[in-house]
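The complex appears here without one of its protein chains, the remainder shown in place.
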Amino acid sequence: MTSSPARIFGLRTTLVLVFAFLYIPIAVLVALSFNQGGLPTVWSGFSLKWYASLAGNAAILSAALNTLIVALVSTAIATLLGTLLAIGVEMRRQYGSGLEALIFAPMIIPDIVLAVALLSFFSMLDFTLGLHTIILAHVVFNLAFVCSVVRARLKSFDWSIVEASADLGASAVTTFRRVTLPVILPAVVAGALLAFTLSVDEFIIAFFTAGAGRASTTLPMQIYSMIRFGITPEINALATIVMAVSITALTLSQRLNRGVIGQ
Amino acid sequence: MAPALAWLTALMMVPCALVLALAFFRRGIYGGIEYTFTLENFGLVLDPLYAGIFLNSARIAGTATLIAVVIGYAAAYAIAAAPRRWQPVFLFFAVLPFWSNYLIRTYAWIVLLNREGLITQLLRWFGYTGEPPSMLYTEGAVIAGLVYNYLPFVILACYAPLSRLNPELAEASRDLGASAMTTFRRVILPLTVPGIAAGAVFVFVLSIGNFVTPALLGGGRFQMIGNLVYDQFLTANDWPFGAALAMALIAIMLLVLMAQALAADRAAGRIAEAKADG
């Protein structure tokens, strides 16, 4: 392509503007979380006091704990099931579009629809709502995401190494443990981190399947109700922490997946 | 494999089927469900009041999609034109915000747009003294929020075909006498349509079914389908009507996906031709 100065200037300007658009809102939020004054949007000096006040907020702490429980348990289940599903689907290679749609659906179905569907389902069965129902619900989409990450890795997987392992005398279990799993492990971990991030951030489905009461309030639910009340510096601080956690998890996940591609 | 499929069936297929079934029942007098077959919920969906909300949602989602695609394509193009070793870095940082909490990203716009927010302060700094403009709780705020939240995905979707594009194709077009603009319109754009379509469908589907953004940035005044479904289930307690609305949402989504699949098939033919030539 031609690289005239005008063209290069245009391309650079585009990048600068887009990154400004993406990062200014976040940057303002993070900056204001260190704001000393009580006014949530006017700068009046550096302070960590809103972080300290978070640590003393029992409602937020209990919501954070709930979120952690939901995310860890649903990620664990989804990682196991999603990985096995991915292997099963990729190994037989020929699969119906129905199966494909079933696996794809949880990723594309509007959250609100899955949320009301699960609420109807649980109340129909007279299920007591709580953390366990949130976990059941989160596994649905987490499993689909883990499956798609692992499948992407398996697309470039050389299945002859599985046959080679059998040929050299290994049983199916040994082959999985010593050959298949180690090779796809980075993708499995990346999928798990992705699932964890999604689960930590998920709001609507949790909101509908949590039931009444504080006991099963998750962090996004807590944040939502705080935002509804208005802007507070405390939310800014909480938001900064939550963003830091999910961005760390994603960065790790990306690194692992790049390692896979690098091979 | 079986446990995963069982899980998806029990906790996605069955509940969705249940909602579909619910849509054919009558609402009970005290909010419950009366198990008599009726089509009136679907009739109600077509009622001007609710049909208006559907149209409103489609317009907001459509506008957000258009803006996101234009910005996202430009960004993806700029990234794909950057030096090879910088591309993954740019891409990573373009996608990074996408993985922070959706509520928080939306909240960031409340902070930005509220009457004493950054934009008002900037205006003051430039000497503006009048009433702060009301930007929050407008349709524009909702669209801005949607674009902001889904832009990274469009960038990602458009980058994929752009980065795979053989640069010699553009050079060949220039060599054959086409201007830069014509080359873009007749060569680059057609070959990257699948990426645009994937990005557009994603933004549209997620926007039209969105609940959080209109609820927070629209301040409840700009109701979209998602909010309507929410209200029927949690406020109005009319589950059968809420179910009908949810099914209408799914129907729209399926239509859009089918249209995309068709477009992708056509584009795939074009790309196959281009590859055979190259």
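For clarity, chains are labelled A and B in written order, and residue numbers in each chain start from 1.
Keep in mind that, in the parts below, a residue touches a chain if its C-beta (ideal position, glycine included) is under 8 Å from a C-beta of that chain, and two chains touch if they have at least 3 such contacts.
The definition used in the following text is that contacts and distances are computed from a predicted model.
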- Note on the structure: Answering from "NADH-quinone oxidoreductase subunit M", "3-isopropylmalate dehydratase small subunit", "Septum site-determining protein MinD" or "Spermidine/putrescine import ATP-binding protein PotA": the UniProt protein name of the missing subunit is "Spermidine/putrescine import ATP-binding protein PotA"
- Query: Where does the absent chain make contact, in terms of the chains shown?
  - Reply: A
- Check each of A:Leu17, A:Met124 or A:Val183 against the chain that is not shown and name the one that touches it. A:Val183
- Note on the structure: Cross-chain touch to the chain not pictured, restricted to A:Ile161, A:Ala215 or A:Ala244, is A:Ile161
- Query: What is the set of chain A residues that contact the non-displayed chain in the whole complex?
  - Reply: 158, 160-161, 163-171, 174, 178-179, 182-183, 263
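What we mean here is this: only the chains that are shown with their structure count from here on.
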- How big is the gap, in whole Å, between where the Cα atoms of chain A centre and where those of chain B centre? 18
- Query: What residues on chain A touch chain B, complex-wise?
  - Reply: 1-2, 7, 11-12, 14-15, 18-19, 21-26, 28-29, 32, 39-42, 81-82, 84-85, 87-89, 99, 102-103, 105-106, 108-114, 116-121, 124, 136-137, 139-140, 143-144, 147, 197, 200-201, 203-204, 208, 220, 223-224, 227-228, 231, 235-236, 239, 242-243, 246-247, 249-251, 254, 258
- Complex contact set, residues of chain B against chain A: 1, 3-5, 7-9, 11-16, 18-19, 22, 71, 74-75, 77-79, 81-82, 88, 90, 92-94, 96-97, 99-105, 107-112, 114, 116-118, 121, 148, 151-152, 155, 167, 170-171, 174, 180, 205-206, 208-212, 216, 226, 229-230, 233-234, 239, 242-243, 246, 249-250, 253, 257
